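Have a look at the structure that comes next, please.
One protein chain is absent from this view; the other protein chains keep their places.
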Amino acid sequence: MDFAQSARSREYLDRLRAFIATEVAPVEARLHAERVKPFAQRSDVPGAAMWQVPEEFRQLQSKARAEGLWNLFLPDAELGAGLSNVEYAPLAEEMGRSPLAPVVFNCNAPDTGNMEVLYHYGSTEQKERWLRPLLDGEIRSAFCMTEPDVASSDATNMAATAVVEGNEVVLNGRKWWSTGVGSPDCKVLIFMGLTDPEAHKYQRHSMVLVPMDTPGVKVERMLSTMGFYDEPFGHGEVSFTNVRLPLDAIIAGPGRGFEIAQGRLGPGRVHHCMRLVGLAESALELAIRRGTERVAFGKPLINLGGNRERIADARIAINQLRLLVLNTAWLLDTQGIAGARSAVSEIKVAAPRVAQQVIDFAMQIHGGGGLSDDFPLAGAWTSARAIRLADGPDEVHQGLVARFELGKYQ
Amino acid sequence: MDFAQSARSREYLDRLRAFIATEVAPVEARLHAERVKPFAQRSDVPGAAMWQVPEEFRQLQSKARAEGLWNLFLPDAELGAGLSNVEYAPLAEEMGRSPLAPVVFNCNAPDTGNMEVLYHYGSTEQKERWLRPLLDGEIRSAFCMTEPDVASSDATNMAATAVVEGNEVVLNGRKWWSTGVGSPDCKVLIFMGLTDPEAHKYQRHSMVLVPMDTPGVKVERMLSTMGFYDEPFGHGEVSFTNVRLPLDAIIAGPGRGFEIAQGRLGPGRVHHCMRLVGLAESALELAIRRGTERVAFGKPLINLGGNRERIADARIAINQLRLLVLNTAWLLDTQGIAGARSAVSEIKVAAPRVAQQVIDFAMQIHGGGGLSDDFPLAGAWTSARAIRLADGPDEVHQGLVARFELGKYQ
Amino acid sequence: MDFAQSARSREYLDRLRAFIATEVAPVEARLHAERVKPFAQRSDVPGAAMWQVPEEFRQLQSKARAEGLWNLFLPDAELGAGLSNVEYAPLAEEMGRSPLAPVVFNCNAPDTGNMEVLYHYGSTEQKERWLRPLLDGEIRSAFCMTEPDVASSDATNMAATAVVEGNEVVLNGRKWWSTGVGSPDCKVLIFMGLTDPEAHKYQRHSMVLVPMDTPGVKVERMLSTMGFYDEPFGHGEVSFTNVRLPLDAIIAGPGRGFEIAQGRLGPGRVHHCMRLVGLAESALELAIRRGTERVAFGKPLINLGGNRERIADARIAINQLRLLVLNTAWLLDTQGIAGARSAVSEIKVAAPRVAQQVIDFAMQIHGGGGLSDDFPLAGAWTSARAIRLADGPDEVHQGLVARFELGKYQ
Partner (left out) sequence: MDFAQSARSREYLDRLRAFIATEVAPVEARLHAERVKPFAQRSDVPGAAMWQVPEEFRQLQSKARAEGLWNLFLPDAELGAGLSNVEYAPLAEEMGRSPLAPVVFNCNAPDTGNMEVLYHYGSTEQKERWLRPLLDGEIRSAFCMTEPDVASSDATNMAATAVVEGNEVVLNGRKWWSTGVGSPDCKVLIFMGLTDPEAHKYQRHSMVLVPMDTPGVKVERMLSTMGFYDEPFGHGEVSFTNVRLPLDAIIAGPGRGFEIAQGRLGPGRVHHCMRLVGLAESALELAIRRGTERVAFGKPLINLGGNRERIADARIAINQLRLLVLNTAWLLDTQGIAGARSAVSEIKVAAPRVAQQVIDFAMQIHGGGGLSDDFPLAGAWTSARAIRLADGPDEVHQGLVARFELGKYQ
């Protein structure tokens, strides 16, 4: 239970901060300025263009990679930075303060989770074909699990199929909230579907690697989240119609979908939570800066009514959350996913709650501006809200935590 | 304290419901389908086109007017429907369930508030020039009060000026969250500015009627609220640079801005709250419908975990809110704005809270869909959130309620 | 939906207030002073003596009765005051501000509920023997329903028996939270027990009138609620061992227990909620008085931090609650218990929540004193907390409200 930051982690953090301040922040500011630019021009902006990846993104990625600020999430020392989860936590938190940073350092969802799947379960060929270019940032990927037509909180509801026919696996079904499919760089999807309805409940499904250009794969539309499209990556609804792939497209063989999903979602959820700590911190900082600059009724806003109490409550909530996240990282490092299952669900519930609370306060103290795109708060709130559903809704994680808790008494 | 619905109000409600079901709902469904239509087309949608008012809007308005479902908000029996606030409440609640309905029946913000200003304070000429076409739905209007550069929660911070020079009044300054300026039909702005800094705190400001095409008026940009532009009406930032108007553009003469604002904001806020009751009701209905249709872990969602408790809490909260709104309407009817000041602030705080809580639950029970534009929930949540800031942030209204409460002990 | 106070109700309210101020308050103050009197003497106080009814209680009751401030709760114009529930609500609220007042005016739980049972379901003999002296305040009664050995939230769990044997009914079992059995004036218990396990679920139980001195009836002990014994009335655990009574001790005949309970608990719960509105109001008043008198950090407490926001939130919550209670009273008056079932459960959930919130704030602003017996806040909080369990826990009432809500969609 040692959460102390190692020298290595500290050193990475310093460089990360410097890079974000000097390289990432100016690009973010420019892109943001474009977003809020005058009306006449705006009318021309969205549409197809907004789904292009700006060249600046790629340049930032190249620089980051050149400086070794790359794939920090991956514990493998050769392919990634070789950091433990406890070491990575402060770095992910720092990236979470910026909408752009996770992508710049190749540490963003869903690619990190997908890379981990390939790293742990992929065959040599699968690794060569997909993991390498993902690690290099040359391509992007998506994860196709949730379905529009069933309550996907219960994964056994999954209706899409991945049927083995001879040498092939045939995919059919419809998925949504496939994050990243909006990008022209998205070249591969990890699809989860039902293979054998007669097998044990947790051995019925398979995960299949689907090249984006396979016949029968169609991005039906991009979805907005509370009005945001999160372009140029976005979240899509994707249909699969008689998509045929060779059997070796299945990861780790048929029937292992649940096992892989379990492993995949653990670190992915923890990374989300690490970033949410940073998001909450940055919202608190914005609230304090705005609250001390602006004056009403003869006082800085921060000194009005219950604002200082809310500052204190935010600090308390964030500090508690960060410790719970660190503890989960430490459990992952020392006991693996099996020893961290309740902990992962605990932070999955706690993190977006805390972030939402702090961001809502920050929005309120910014007045109307807090709701607009002039500040990153509306987007931040939406990210936090979405994570209360993404990778399992709160209620499912509460159910898992309760199950573990009750299990202690049996 | 009689909140019983009159026969007249009941009769209007029946017709309103029928009209919404048969006329408005299909158009809403079609427009909504367009919003979520497939990706390829979507890329062409936004931009300039989204700020056009669809011809269907105008047709719906004509029909509504022909059926006498028009200007229901206006207590005046000749110009409006002649309903009391208690009588209007159920009608506004019904309209609040639909994003489109308030506009269809010419009962939407900010036009209703602006019409009331003109009705109560306008000169004969002002009424003829602006009130008549507004009542006829021929033009639309905006209200320019909040400013980007100061904490507008304290209205005395207002920095824009409306200086009297000879026969003219000269406007300078920058306003934002001017709702409605995005529409090509928006022809007039009500601008509030500082006229005499030496006068009594509440007699320094004037309200001025500004034709949209006056030189020096510029819509700088449209603002998004949590990602939504609320097109085709939208919320704009508007600059005023040496805008010169004849003195008779001032409503009720110089220095009466605060007095008018006070009167304007009362009913406007109450209408917002009436509609929020309807918004909360419709979210609860969506939650129940979805929760009974979808199944997870072998049960309808509604029977899982604390969902039924949340249904009950929503019902309790909505019922309490509706009664508080009705009581405020009754106070307005019987004691005027002066006797309803605390009550108006009470519902202004309570209504968006309740709506947010119920809508958030409904979003959660819809899973990812609840965040998307497939359901009206994301937009509904955003409306409720915005009202926690619009027309005065919660904290200012809490302050007023507390002041009244403490005043009882002096 | 007319909640206006009638002239008659207003007139009663004026007299009630005057009587409480001049007659009840001084006695309360004296009894309270005794409670907090110096240590040396205190050591002698509790014990048997505390279960005596002070003579002053009886004198206050006589005076109240002489002035016609008596049995105000009973809608019957001959036996009671003949007030509707809407008319009674402000009177019950006023009584709720004082721990002593409900008893003084013969309007306290559980006697009011028991009197209503006898009024509606009692035979002529039962009325003569028990209802008359209860209405006269000569005796007191208790209600024995909840049992220590089962989860009584599910009434079908009830294990006590009321078996018909020839001309007799034989009672066995153990009940607790029998309020009022501590008083020497308590002469009769209403006991509910299982008569016919084979009958329809809601026709298995009977209610039996049990004279306190019947052989086999034993008060095992008095229970404390959060440390308070609520002497001299108190809450007891009572055992029934082969208690034999003639058949005519059964109210309305065997098997009608559930039906009677349903009818009994409706008005009883509403009265609780009416009083809780008054309790919350008096806590808010205490908070404001203390908060304006005491100074810290150079300001009256009320102006520190979020205190004014809490005042506002309390006012909003209380106003909403009062309206919901009035609406429930109005439903009872106009549609009877059947039309008010959801409403009764709604206020049963809402009222103690609001009261707890306001009282907790008042305690906090009183500092340590707020927890002590120097102020009525600790006792008030405990009353509110207890009502979240008494007459059905929150969760059961939420379940009922949800059931009604979902029923609208079938």
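Just so it is clear, A, B and C label the chains in written order, and each chain counts residues from 1 on its own.
Throughout what follows, contacts are C-beta pairs under 8 Å (C-beta built on N, C-alpha and C of every residue); 3 or more make two chains touch, one makes a residue touch a chain.
Worth saying up front: this structure is predicted, and the values here are computed from it rather than measured.
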Touch partners, limited to displayed chains, of the chain removed from view: A, B, C
Identified contact with the non-displayed chain, of A:V24, A:L135 or A:I302: A:I302
Per the touch definition above, residue among A:A7, A:A77 or A:L406 touching the missing chain: A:L406
Missing-chain contacts mapped onto chain C: 36-39, 42-48, 51, 146, 148, 150-154, 157, 176-177, 219-228, 236, 294-297, 301, 304-306, 363-364, 367-374, 378-379, 381-382, 385-386, 388-390, 393-395, 398-399
Residue numbers in chain A that touch the chain omitted from display: 1-5, 284, 288-289, 292, 302, 308-309, 311-313, 315-316, 319-321, 323-324, 327, 342-343, 345-346, 349-350, 395, 397-403, 405-406, 409
Touching residues (missing chain, whole complex) on chain B: 305-306, 308-310
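Throughout what follows, only the chains that are shown with their structure count from here on.
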Chain centre separation in whole Å, for chain C relative to chain B (CA means): 44
Whole-Å gap separating chain A and chain B, where each centre is the average of the chain's CA atoms: 36
Chain B, residues touching no fewer than two other chains: 395, 398-399
